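Take a look at the structure set out below.
The complex appears here minus one protein chain, its other protein chains still in place.
Letters A, B, C and D name the chains as they come in the text, with residue numbers starting at 1 for each one.
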Amino acid sequence: MAEAMIEFQSVTKRYQGGQPAVDDLTMSIDQGAITVFVGPSGCGKTTSLRMINRMVEPTSGTITVGGEDVTSVPAARLRRSMGYVMQSSGLMPHRSVLDNIATVPRLNGVSRTDARRRAQELLEVVGLAPSLGKRYPSQLSGGQQQRVGVARALAADPPVLLMDEPFSAVDPVVRDELQKELLRLQRDLAKTIVFVTHDIDEATVLGDKVAVFGVGGKLAQYAAPEEILRAPANDFVASFVGRDRGFRHLAFSPSDGVTIHEVSTLTPAELEHDGGPPDGNWNDGWKLVVDAGRRPLGWAGPGRATGAGPVMVPGGSLFRKGETLRRALDAALSSPSGLGVAVDAEGRVAGVIQAAEVLAVIEAGRRVRQGAL
Amino acid sequence: MAEAMIEFQSVTKRYQGGQPAVDDLTMSIDQGAITVFVGPSGCGKTTSLRMINRMVEPTSGTITVGGEDVTSVPAARLRRSMGYVMQSSGLMPHRSVLDNIATVPRLNGVSRTDARRRAQELLEVVGLAPSLGKRYPSQLSGGQQQRVGVARALAADPPVLLMDEPFSAVDPVVRDELQKELLRLQRDLAKTIVFVTHDIDEATVLGDKVAVFGVGGKLAQYAAPEEILRAPANDFVASFVGRDRGFRHLAFSPSDGVTIHEVSTLTPAELEHDGGPPDGNWNDGWKLVVDAGRRPLGWAGPGRATGAGPVMVPGGSLFRKGETLRRALDAALSSPSGLGVAVDAEGRVAGVIQAAEVLAVIEAGRRVRQGAL
Amino acid sequence: GGSSNPLSSAPATGGASTGSGGALVVGSADFPESQIMAEVYAGALNAAGVTASTKPNIGSREVYFKAVQDGSVDVIPDYSGNLLLHVNKDATEVSAEDIAKALPAKLPDGLAVLDASKAEDKDAMVVTKATAEKYQLKSIEDLAKVCSEIVVGAPATFAERAYGLPGLKKNYNCVPKKLEPFSDGGGPLTLKALLSDQVQVADIFTTTPSIADNDLVVLEDPKNNFIAQQVLPLYNKAKMTDKAKDALNAVSRILTTDDLINLNRAVSGTQKQNPKDAAAAWLKDKGLAK
Amino acid sequence: MSNVITDTFDWLADPAHWAGAAGVPARLAEHLQYTGLVMLIATAIAIPIGLYVGHTGRGRVAVVALAGALRALPTLGLLTLFVLLAGIGLMPPIWALVILTVPPLLAGTYAGISSVDRNVVDAARAMGMTELQVLFRAEFPNALPVMFGGFRTGVLQVIATVSVVAYINLGGLGRYLFDGLVLSDFPQMLGGSLLIAGLAIAVDLVLALFQRLFLSPGASSQSNRSRQAAVDLTDPVTAEAVVKGGMS
Partner (left out) sequence: MDWFLANSGQVFTLAGQHLALAVLPMVFGLLISIPLAQVARQSKALRSVVVTASSLLYTIPSLALFIILPTIIGTRILDPLNVVVALTIYAVALLVRAALDAFDSVDEDLRQAAVAMGFKPVARFLQIDLPLSLPVMFAGLRVVSVSNISLVSVAALLGIGNLGMLFTSGLQRDFVTEVVVGIIAILILALLMDAVLVLLERLLTPWTRAGAAPGAVAARPHAGSGASPEKTGPAAAAMRLSDAQAGGGGA
């Protein structure tokens, strides 16, 4: 797809003559995509990001945005043309949420009424209730503050969004939500987003492309996240990507090929009168217990009639149709029956999947990739 | 195994008459084991822990340690009989590392020389260089400070160790190290350890038993970590345990049954003169490239002779013999050849494993567990 | 003070700029009697239709003299003898007449004095009755014999004033054991120190009511160490009008030493009258104001 | 102007001003003696109360309110009042100064104790220290740098303020100010001021040296770190500690 929006050409940054914080960086960042900078602490992610809007000036090399050298534009104007979101939301505590969002348009000379109107719209865009606009930032939760931070960055409708660990201070549940929200926003608005994180999981979830920085400010690998998990360029990247990369890589493979089998189900009421497994049941006598809406409740084990086991055991993780092989395999592995429960978008039981079959799909995918090499 | 060391009997704690922070907690904590309290923020983990050494007094209910009601012992003496480690190391900044470690023995009336000698020994026990003893805490890294905190808690050789998120402020790499160290210590010293964390991964890695607390200070599940991953007691626990629990659960299954197959290997030098895959090779023509010490370097793909692919592709994650099924499966899944590389303790190639065979072992394990029910 | 004194370098011309419409500022030194007299002057001026305000508690002569010079204040009540000694250290005049004669010529340009009143208030060496009996003291000459045993309580200026330690030494060959300085202008602290024998001799003004009230003995001064001290207005010529001069001269014509003692008693005695009220009452009484 | 300065140095250099009961050494000794006396009494009052309030948190509001009110008391007024009520002598002015010195010391002690990392205190308690042990083995040593800072401020303030006792009939370097004032002897006043400022600096240097030599480097480095933290001047107690002397 990708036209380059931002280009680093042999960019090096040394602070006060020390070791380079960023070392001879050359890379081009695609327009309309999310590019994630990831790496251990102090590897120069923030420095690289800030050189884009000239918060930091490179020691050598050039950076162009949309083909123009960033040094050819006055710094303040350049910055106003890019949204910036960081870890601490950086909201101005003395201004209302609306006024915070309206900051850059106001700097650009938009009238107060217009800027506020736009801010009010943006609240909705980032998924906040319009009534929050009148509050002060301190009256919002951490997650809400980050949303406001994003709204503020979007206010002047800049083509480029720079985000420096925007979600790392919020708790995991909220972080998941914010990540989803960002992906949705990106679908709708198609900004060029440069996103810094030190969390490889976040990088693989969000990034269209991921740049892994190594210690000493060197770019270690720059590729699609799927490739980074599958084929880390070197030991550093492999160890940074960490454990379970085989399993996590499955998150990039669609589960299309996985067959969903029928499963015999019972309601709790039926379970009480159920005589136990019929002989010769292919499924070792396991039956899936569901509620009236066919939402899964647990498994009725084969031992239930003989009293050798509990009547119902909790189920495994659920596989929602259309999700990735990662979820499919986990559903199968976590199920007490060995059968992963597949559900549809409404959470109703769609059938079951088998680990071996998931594995076969994985294997097939591998061979296809292999052939493509 | 387990004799009970600490018992909570219907313990409830309300702060200033509000909602209960801990609600009717009854549980018994095994002697000589690590028991982990885990749960979301504010669910009463710290409160429960601190009621053991009477830093917090319960509103109702009783707590016994070694059969004795904790209120029957003067608080200060009770506390001296228990080590306490917390997130911020809580070291006394005005005392040297050695003197910090020697604190409790000194309080117990041990002479300064003896206490220091013991402290010096403990430095080694927690894996710190003896020379660090003369430093002040502020001159240590975060991880080192935590080790000193552990050493201090161990100084009076107390039977019980209370640890409140001791590792949550250090970075992930150091945390891994500290966790390993704690497990090693526990093997050597067999203390009764109560460990608080909000990180379910840490809980499953460390805990002999895990107590999952729910919001409102209620104990949601109390079981071996393996069971919590396999069969969360309810939706709350399941969602708290989070994604991939099927996969993560494999960490509790030994890989004994997994067959390690022979593999054809090449050195890089041989690879240059290698004519490509011999026909009919069962392994699709993949060969494992190893160095002179038989340590794996990567895979030589089948396309290499025809120029259809790179000469060598990076390998997957490694499976060390004796590790769990989780690592075995991941090694197989992450390998470009579909074969997981098994290595011995020295990192030399021992052979390869197949995903399907790993799956079969998993399945067999499941049936055994099922039978045992 | 030496030539470096910032007070002397202050511009004398500044005086004209402070006032407007002929309003006068009457200053006072840092002791109650001076404040009372300042109020008396101001009251008399106002009664005569000359707008006047007061600026009390300026400080010692060293300070307020400069204040008159530089126009910070326009008039201030002063005492003829000490004023003369201030402008001429070597003055030898001792009688009221001689002093009044010598004074105008010695004043610097721009300053002048008006007629002196009959009222006199000098510094005096005062002892308790007990001390007087113990040492058989009647005059300062008697004191000279035991000088080395006694402590003198006085304002700090006593150390340098012609009538102070230098005068005692010169006239009576008396060098006290110690000078204990007090900042209350012969007020309650000095008195307390004297009564509690922390000091044996105190420099207290002759118009102080507490002399009579406490049965204190004022030592005679046969060698005129303490020269005549008639109350009189010192003023800056820049803003003084004839009308104002007449008003002040009217006060001086009437004022007696007893008036001073009574005024002091009204202000510092048990009555604790405000100086301004005491002054107003006196002026009214004497028909100088309504 | 240059006259003033040379005259001041002449005054300072004049050997006559360095001898006898009114000489600089004697005045200096008096000044230090008053300062020491005031600090001794004020410390004896402020430290125990500060430790108690800091450790228990009890009475914090009262201490803050009291400290605020005391701080607004004018030195000159208090001094006058005490002398009028109790008569002349050494102690009335000293007590007046004590009343003015207690608040900053109290606030400094309190702030010192409460500046100690709560985790350290918590850990100390968890290790089984009794409350007294917590106070004297964990809180006090770590509060020392801050407390000592408060003490140093207090000493400086007292050195400057002690000058005012010369307004009553006591000695000290303040005498040069008041005598100079009544005599309009400018060099004497400036000389006296220089002596007081010099004394303050010298004493502070000694105290700084003392602090460096005798306070635990660990504890100070701790407080160095906490110094980098944002200053919470909005807290009345800590703001209180900022009050300085210099009244004479």
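Convention: a residue touches a chain if its C-beta (ideal position, glycine included) is under 8 Å from a C-beta of that chain, and two chains touch if they have at least 3 such contacts.
All of these numbers come straight from a predicted model, not from anything done at the bench.
Contact with the undisplayed chain is limited, among B:T35, B:S88, B:T204 or B:S337, to B:S88. Within the whole complex, the absent chain has one touching residue among C:G81, C:G153, C:G187 or C:P233, and that is C:G187.
Note that of C:A67, C:C147, C:A250 or C:L263, the residue touching the chain absent from this view is C:A67.
Among D:P93, D:G128, D:G150 or D:G171, only D:G150 touches the chain left out of the display. If you put the hidden chain back, the residue from C:L24, C:M37 or C:I58 that touches it is C:I58. The chain not shown here is touched by just one of D:L51, D:A111, D:M129 or D:L170, and that residue is D:A111.
For subunit C, the residues in touch with the chain missing from this view are 6-7, 9-11, 14, 27, 30-32, 35, 55-59, 63-64, 66-67, 70-73, 183-185, 187-189, 191, 267-268, 272, 274, 276-277.
As for the chain not pictured, it touches subunit D at residues 1, 4, 54, 57, 68-69, 71-81, 83-85, 104, 108, 111-116, 118-119, 121-122, 145-146, 149-150, 152-153, 155-156, 159-160, 163-164, 167, 174, 177-178, 180-181, 186, 189-190, 192-193, 196-197, 200-202, 204-205, 207-209, 226-227, 229-235, 237-248.
Touching residues on subunit A toward the chain that is not drawn are 53, 55, 75-80, 82, 84, 86-95, 103-104, 107, 135-136, 138-146, 152, 162, 169-171, 174.
Convention: only the chains that are shown with their structure count from here on.
Rounded to whole angstrom, the centroid-to-centroid distance between subunit A and subunit D, based on C-alpha atoms, equals 59 Å. The centroid of the Cα atoms in subunit C and the matching centroid in subunit D are 39 Å apart.
Multi-chain contact residues of subunit A (touching two or more other chains) are absent. Touching subunit D in their complex are the following residues of subunit B: 53, 55, 75-81, 84, 86-96, 103-104, 107, 136-139, 152, 162.
Across the complex, subunit B is touched by residues 117, 119-120, 122-130, 133, 137-138, 141-142, 144, 216-219, 221-222, 225 of subunit D.
By the touch criterion stated above, subunit B contacts subunit A in their complex at residues 41, 171, 229-234, 238, 243-247, 249-250, 284, 301-303, 308-310, 313-314, 316-317, 326-327, 329-336, 338, 340, 355-356, 359, 362-363, 366-367, 370, 373.
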